[in-house]
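What you see is part of a larger complex, with each chain still in position.
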């Protein structure tokens, strides 16, 4: 499957915290950088996510704000 | 400065492509992962961004979609 | 591929307008409803989009505002 | 009222699930396509939403990612 989003970053699920409705998924990228995603608990279950699962973090380039010191 | 966004990823500007209104900024994270951001050309200039600049890619956790094979 | 986004709507590309940087893609859903997406021209070309192509419009449920009269 | 968002899709509320803070609203478009929106429970109540209510799903064109097989 191809996606129009510019950022499709391959990683592994490092940690999952399920809330009542949403789940927080921490994805570790190569090099150790972590990206946190919040999705619905339903989606997390439908995707069968668990620690160690290979996933892609998909981020539109217009959703990335830059900051500098 | 503290930010409410969960993802504040430190990296270096690897490549800048200026359009007429927007600029595409590619940020390289530790480990070599690249994240692309599109911001206004005005913002890129006000921030004084150039190749090698240290920047943070700021991404709300609700803006990160997950995909799996 | 599975996606965490709640809305993955199958349709066909009805119309494409290429700008200098971005492309506007109109997707027709079953029943005739049209959804407009703006993506980078690069993405449109990488995906090989043309009129009649089968595509999915992917929309996070938190990106959908509701309005009523 | 006029909106700058490109996608203003008329439909009917098919299903509402209230959480503690947020509500999930499923809107059925003509032709049977369903779009899920998550809004605050407060907003759902202020708008008086119930099954069968006529609503518009408002989506910015830059919030629509495209995917293809």
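Just so it is clear, A, B, C and D label the chains in written order, and each chain counts residues from 1 on its own.
Basically, a residue touches a chain if its C-beta (ideal position, glycine included) is under 8 Å from a C-beta of that chain, and two chains touch if they have at least 3 such contacts.
Here the structure is a predicted model, which means the values were calculated and not measured.
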{"item": "Number of identical chains in the entire complex, 4 depicted", "value": "6"}
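Following the convention adopted for this analysis, only the chains that are shown with their structure count from here on.
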{"item": "Centre-to-centre distance between subunit D and subunit B (centres being mean Cα positions), rounded to whole Å", "value": "30"}
{"item": "Length of the line joining the C-alpha centres of subunit A and subunit B, rounded to whole Å", "value": "17"}
{"item": "Subunit C, residues touching no fewer than two other chains", "value": "1-6, 37, 39-40, 43, 47, 58, 60-62"}
{"item": "Touch list for subunit C against partner subunit B, complex", "value": "1-5, 20-21, 40, 58, 60, 62"}
{"item": "Footprint of subunit B on subunit A - complex, ascending", "value": "1, 3, 5-9, 24-25, 27, 29-33, 35-39, 43, 47-49, 53-69"}
{"item": "Contact footprint of subunit A on subunit D as seen in their complex", "value": "19-20, 22, 38, 62, 65-69"}
